[in-house]
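Below: one structure in structure tokens.
A single protein chain has been omitted; all remaining protein chains appear in their positions.
A, B and C are the chain letters, set down in written order, and residue numbers restart from 1 in every chain.
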């Protein structure tokens, strides 16, 4: 869902990985075998509402993004999705609901799903403002009214099917909506999310843990993000910006034990930075004896590849979970890969600690799938050539 | 051992902590009760070889460093130590071995220890070059020849006593010398070390772990440190610089699974920076699809307070361990607090993970001391007022 | 006008300078004699609309700001000013127009001026949105309607007098309003402004010149500012933020010859940073052969002292200009000290070049005042003790 740069890097990189043209750097569990090898992944369908993409193959889209794609990408063509009210205003749309009533459009969308029959849905659509949904009645009311943002509508439609996983890598409340998690649990499905934790935020979580363990009192945190991709462009719309800010700073109280004054939010759009965003962060704290230390972090991060690498794992983990009978959601997965880990109310923890829990969960997957017991899952790092 | 700025901040801050004048920020386990409260710590003796310090009270020394000390610091007077061959050339010494044969000087030093009868020795002397010592014969030969650096000589003299702990917070091989660890084990004593992990190195370890968990391939790490305290001045002597460099970059292979090209070392002395060193670090890595990301960290860190805060914990942990019958060394303590954790050959791990192991060790201490079982040791952060 | 932190640092520092308690660091022309020594400056009156300040002496205000003031500051008491519609909403006011019609309030204000008879007015009030005023009719209409922001009203009232200087150190259009400059020229008065160029912007101007001279093609500039003083708090109100942004980025086209994509604006308020703001800047450019270079600048800048140091010079230069018969405005002064140099339409130039022109202007002042000719004005730096 959403054939932007993330989805395109994912499809482009996956094709190259499967042919051994690149190493699996950036795929956290690349070196861990839990029965779903990278080679088994397949992109079966793509949806978008951008008139410049719908009807084009992923091969063509990849070339527009300046990538040199494998010929396999010609096999998947972008199909029209649902724009609803939440698609960004700067896009010229070609969507199922452009000229048809929403109900017809949803029906058409479900037909398209019947054709491709995906096991795992990946939501990398544009950030949209949303609220958590607590009951299925709320969901159905929102669907009927057309008031839900696109991610929640797509999640609803996905969960109309059985035995599927919905991986929500953007900030809308999906895995943090109890209604979706409960529905998934009932129907042998799974939702994972919300909002992929790449870039500065997960590093900040671990730095916060690092400081907390030394009992350093954080006085303030300022974190700026600026980039030139469509995501940053969409965040210039204030509602989206607020939605993003919420997922970026939620961890402080949980990790530090208190909420220090902070300013953490996507800050602006600057086209020449492209997908390689610039991050600046300032943290100051009290050390022993009342002395004040300062830390400044500056990063240039390729935003979309970082998330695309996670999606390789999330697809595999989602599929493996389903096959192992794990339904609803999996906090061990969400806590490592996501900025606002579901289910609703989950306490944040340092990513380095969440990784240990993730490895334990993977170990349980391995056992359930009859893979030989191992003292500890070998880290992906052991996969280096 | 070594009444420099670290030891002085320690004594000054401890006195203020005991009177409730400051909060215990920078003391990692301030909020954890394992039977040795901060209030129970007492500075009973101090040794140095700097003619400007010997014979002065800690109160006077603190004032020279620009601190406003508590009157209690008048009670401890700096006594002359052993300069040996390893004291820095820029110090005018007043040492026991200035005019007496080394053997007599050592005997005199032991007499001074008989007076103060410390439970815990803290070594915050100047960085010295050293080699690990594997057998007690090697130690005795080095002592006889006068070829060992001051830290190893002090450790030898401390271990002549029984039931004591030697906390080595500088880079010499003490806890990484099997000879000292074995001797301590035999005599109901303990050595902890080596080289307090404050400043940029432990943060770099955790950042390295953070990258490794995402399977990002580190291409290079450059880390510069410059400061204006006596430690940086001493590191302008090439042998000391090499000794320091060794403890700063040892973790890479263990944490990443490979050793990326790196330049990690104390870089220079710049007097106006004082004790608040400037750190600059550059890391670049390969992300998914072959894209290269960059991270730059700049810090201003008060070097000595950071270590002084650790010493509060290390004193308490050392004493609690001894009273619980833990002899030799304690890797769980060393792995969190030290740059080159003993015993010799210990594999490094991320500090955030080492902290968990430390908490488990402390839980065992609590049990051994009959403190009520707790689900998990509350983090120091819970101690915030 | 505006007894905030800048005005308080100015009064506090001036008193200390006059007694030789501090060196004149931060006063650009401290070492240049043009007939108005620092010692001759005197603070004769102060106006504010903050109920917490009106009626208090500068001594008391300085103590609230945590400064240790000289007793002379007791002699000046903050008087009530005009709040109009442009004072920030977060201030509890005590102003002349709180309960009286604007016309009466203005008359009362003029009475207060009759008492103190200032030669030089310094405007360091809160940032307000404004438009340039081109004719005196516009000014009078705005005054009558009560639609002008406080700075323009104060400037109007100051220019009702003769032989005075109005130094506008904030972003309102005063020296960039032709109406004020013309009026000043007619009445033997002077306006200088607008918006003191301290902090990151003047450095960015000089870095831009540095790049332009090497014919490096700037691809983008991002600059973030965050601080915890009242100025940053006021900039959280969107209209003020826009007013500030305008003066921060006006120089690019003039200095580079083209306007690169940029994001340059005050970014947020973070109380614990206090007056020492944090600045982060990223610039990338094309070098020879198409290679792309990157520059990141991070600063911690004491915002108010930097401007207070300028005010020492601006007071002296304003007074010397008036006495030499220089009326209207002085672009040579404005181009060095101001972010949006008046008069309206003035082209920006590198600050290092503007400094040369400033020295030439000062040389002309010297000549006019009969000071001995010098080959070149000695730089302030020669004044170091």
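Please note the rule applied: a residue touches a chain if its C-beta (ideal position, glycine included) is under 8 Å from a C-beta of that chain, and two chains touch if they have at least 3 such contacts.
All of these numbers come straight from a predicted model, not from anything done at the bench.
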item	value
Shown chains touched by the chain that is not drawn here	B, C
Residue in contact with the excluded chain [from C:1, C:61, C:76 or C:296]	C:296
Sole residue of C:61, C:78 or C:306 that reaches the chain not shown, by the stated touch rule	C:306
Identified contact with the non-displayed chain, of B:282, B:323 or B:364	B:282
Touch criterion as defined above, residue of B:219, B:233 or B:368 at the omitted chain	B:219
In subunit C, positions touching the absent partner	9, 12-13, 16, 22-31, 202-203, 206-207, 209-210, 212-217, 256-258, 276, 285-302, 305-306, 308-309, 312, 350-353, 355-356, 379-384
Residue ranges of subunit B at the interface with the undisplayed chain	219-220, 222, 224, 226, 228, 260-263, 267-273, 278, 280, 282, 284, 294, 296, 298, 300
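The rule is short, and it goes like this: only the chains that are shown with their structure count from here on.
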item	value
Contact-graph distance - origin subunit B, target subunit C	2
Chain whose mean Cα position lies farthest from subunit B	C
Centroid distance [mean C-alpha coordinates] between subunit C and subunit B, Å	50
Separation of subunit A from subunit C, taking each centre as the mean of its C-alpha atoms, in whole Å	47
Computed distance of Cα centres, subunit B from subunit A, in Å	42
Residues of subunit A touching at least two other chains	294, 296, 298, 300
